[in-house]
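Note that this complex is displayed minus one protein chain, with the remaining chains in position.
Each chain gets a letter, A and B, in the order it is written, and its residues are counted from 1.
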Amino acid sequence: MINEQEKNAISGQMYNWVKDLFPVCRSLTGPGVRETLSYIQKVVPELGVKAVPSGSLAFDWTVPPEWHIRDAWVEHESGERVIDFADHNLHVLGYSTAFDGTVSLEELQEHLYSIPEQPDAIPYVTSYYKERWGFCLTHEARQRLKPGHYHVHVDSDLTPGVLNYGELVLPGETEEEILLTTYVCHPSMANNELSGPAVLMALIQTLKDMPSRKYTYRLLFLPETIGSIVYLSQHLEHLQQHVKAGFVVTCVGDDLAYSYLPSRKGGTLSDRAAQHVLRFIGSEVTHYTWLDRGSDERQFCAPGVDLPMCAMMRSKYGEYPEYHTSLDNLDFISEAGLYGGYLALRRAIEAIEHNHYPKVTVLCEPQLGKRGLYPTISSKGHADHVRAMMNFISYCDGEMDLIEIAERINEPIWEIIPIMKTLNREGLITY
Amino acid sequence: MINEQEKNAISGQMYNWVKDLFPVCRSLTGPGVRETLSYIQKVVPELGVKAVPSGSLAFDWTVPPEWHIRDAWVEHESGERVIDFADHNLHVLGYSTAFDGTVSLEELQEHLYSIPEQPDAIPYVTSYYKERWGFCLTHEARQRLKPGHYHVHVDSDLTPGVLNYGELVLPGETEEEILLTTYVCHPSMANNELSGPAVLMALIQTLKDMPSRKYTYRLLFLPETIGSIVYLSQHLEHLQQHVKAGFVVTCVGDDLAYSYLPSRKGGTLSDRAAQHVLRFIGSEVTHYTWLDRGSDERQFCAPGVDLPMCAMMRSKYGEYPEYHTSLDNLDFISEAGLYGGYLALRRAIEAIEHNHYPKVTVLCEPQLGKRGLYPTISSKGHADHVRAMMNFISYCDGEMDLIEIAERINEPIWEIIPIMKTLNREGLITY
Partner (left out) sequence: MINEQEKNAISGQMYNWVKDLFPVCRSLTGPGVRETLSYIQKVVPELGVKAVPSGSLAFDWTVPPEWHIRDAWVEHESGERVIDFADHNLHVLGYSTAFDGTVSLEELQEHLYSIPEQPDAIPYVTSYYKERWGFCLTHEARQRLKPGHYHVHVDSDLTPGVLNYGELVLPGETEEEILLTTYVCHPSMANNELSGPAVLMALIQTLKDMPSRKYTYRLLFLPETIGSIVYLSQHLEHLQQHVKAGFVVTCVGDDLAYSYLPSRKGGTLSDRAAQHVLRFIGSEVTHYTWLDRGSDERQFCAPGVDLPMCAMMRSKYGEYPEYHTSLDNLDFISEAGLYGGYLALRRAIEAIEHNHYPKVTVLCEPQLGKRGLYPTISSKGHADHVRAMMNFISYCDGEMDLIEIAERINEPIWEIIPIMKTLNREGLITY
């Protein structure tokens, strides 16, 4: 059980981590990722930071060059600076090439990105695999641009370097693994970026505090898509042999919704734990399908990879208007939102850790009264917790795992785990 | 087919049996059970009455001592007798220990049981496995109790004796068994007690009148819970090897509803027969789940026991307000109610007896016209019974049993059985 104090401590910590990391200009590669991983290492000193050289092959892909962005602005011929990277990381197209020159407004327009339907949002746009330069701005600002010529300045370079990622393995009693991944490649966005690392950092602390862990935990902070592909290309065999369940940790920061995105074929241990936990954790849950996917499950569940990974989210990427804009900021998320995302994942991990096949040791119903577990008066109606216990026992046939039983008896697994332990101590249940 | 005269005779007989047995003060053990079994023996002379000594072990349970209740009352210091066992069997807490003494109203209250929400009902309360004394009364009467002292008198004892039950085996053509059980342990209640024995007695008469029986029938009149556990502890291996289907016969006396309670995992032959019969027998049927269980299916379907037993009821225990009170009386049930309970079980038995895998002997549709089974004129629309016959034949592939076919063609199995026999005589169907 988690007390209010522990809850508040975890919530506040997570929000602060997000706040600290928000200003960093992350991208697939480069100093922003390294700065982020360094920060995480202060909290999780065991985290290893790995580097894969630009140009390395990974399945169908090639690790791109490192991007360094130093400065970028657009000035009207009148001297007015109309766009400035110094104001917001999102103003520069991700992986924008260097440029310095004067262009007409018409020419400039071809390099600008804005969203007419969200006139106050700076969109997040990238061009990782085709070289071009560009700026992103609010549609309001774009409409204010005056005719004339503009001095455009992008001080950046794309040079051979490395792709970095963070990795931590927490050993458990068995070599079977639970895999938790998140991404560290988006500049200055809160729900669809920093909520993931913050929740994963808090989960790592929780895992380290657990008195025992059945599973070994593999925890990854990756640049999305290319980072996952690179990691899979180097660890596929090991992962396929050891990973029993896993979650892509993404969009776990706001308090507006819960969302579930299944693995490619569904029905894995992860899917079952996620669906069970979300059924009981909160109010409404939106169940998406594989067709709605968009994060690293695309790689982890790809044909022939097929790791048992799904996602438990708050507001899902692509589904909330603030997604991939400057409006996905520190106001969009909250301590309560982060805690809800953390709790769902923690409950799912607990479910998997305790997912035994309990078996009752006596035939027919046990006589619980003589053990003080049953009311001695039989009248109309039993207490609910007695009913839950009797229902639980009635399914302990050694053929159903705890998640299935909890589903059948309509009780959250975290309320059944203590009952299972009590009955085990009484010698009535083995597992 | 059952004619009106036969129907009336069966209905009237069942109601009379209930009426005769209503005043007997049954409990788990003791003279009330013996008197009840003796009465049943008058109708079913072959019934064996068995005895298991108090203290015998049965799985996790111990057979309790016999309870003898002779007299019990509560008198106000004014001399007014406010509760008297002589007025109603339910007034004494089941298994109440002996007591004689004077207590204040406050002390007395701790030994009283009533239902504020049903002020005119005496509740049925027992304390089988913890020794205490007590009285049950209407909430109205309780509220009329005056201050002062009361003389309490309970003349009872709990002494080593036996647990009794009734057993009858009607041999069939095979050693495969159908098991029907009911209970004989509740004092003076009609639907949730005597409807069961009455319907089972009528079914025994019907089974004895059948020209042939494929199955051997095992018919048990048991004290609920402990009786079933004792019986299972002594016969489990035999039952698991032989029982192909079975029903817990309970709550089959009122005319307000039909109810179905499945076996633990569902899908047994009994479940399939019950669901099919109830689909066609009447108006609305309430389908309960294993979580709603409450009678001896708790033991017969326990993990590791797992006999194929379910229940077809009228108003289900725990679901009607009169349940386990003095209001579950001779007015709550009716001849029509009992007959409906009887008929559902009889139809289910017929379904199981005839549940062959019919197979058509010709390829393509048979030419029914030359056998006088099909209209010789082909115009728009066929008679419904021809349609039913053609539908039946179209599924006679030797892979589906009759219950499945009847379900698929949306016809009650008792209308398909004669068609199957006709087509078998014509050489078109084998089974």
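Keep in mind that, in the parts below, a contact is a pair of C-beta atoms (placed from the backbone, for glycine too) under 8 Å apart; a residue touches a chain by one contact, two chains touch by 3 or more.
None of these values were measured; they are calculated from a predicted model.
A.B. asks: Among B:108, B:137, B:203 or B:360, which residue is in contact with the omitted chain in the full complex?
C.D. replies: B:360
A.B. asks: Among A:282, A:318 or A:398, exactly one should touch the missing chain; which is it?
C.D. replies: Considering all chains, including the one not shown, the answer is A:318.
A.B. asks: Specify the residue from the set A:49, A:281 or A:302 that touches the hidden chain.
C.D. replies: Counting the whole complex, the residue in contact with the absent chain is A:302.
A.B. asks: Suppose we count only contacts with the excluded chain; which residues of chain B make the list?
C.D. replies: 359-360, 362-367, 369-370, 376-380, 391, 394-398, 408-410
A.B. asks: Which positions on chain A touch the chain that was left off?
C.D. replies: On the chain A side, contact with the omitted chain comes from 58-62, 113, 115, 123-130, 132, 225, 228-229, 232-233, 236, 264, 290-291, 293, 298-299, 302-306, 318, 323-325.
Here, only the chains that are shown with their structure count from here on.
A.B. asks: From the mean C-alpha coordinate of chain A to that of chain B, what's the distance rounded to whole Å?
C.D. replies: About 55 Å separates the centre of chain A from that of chain B.
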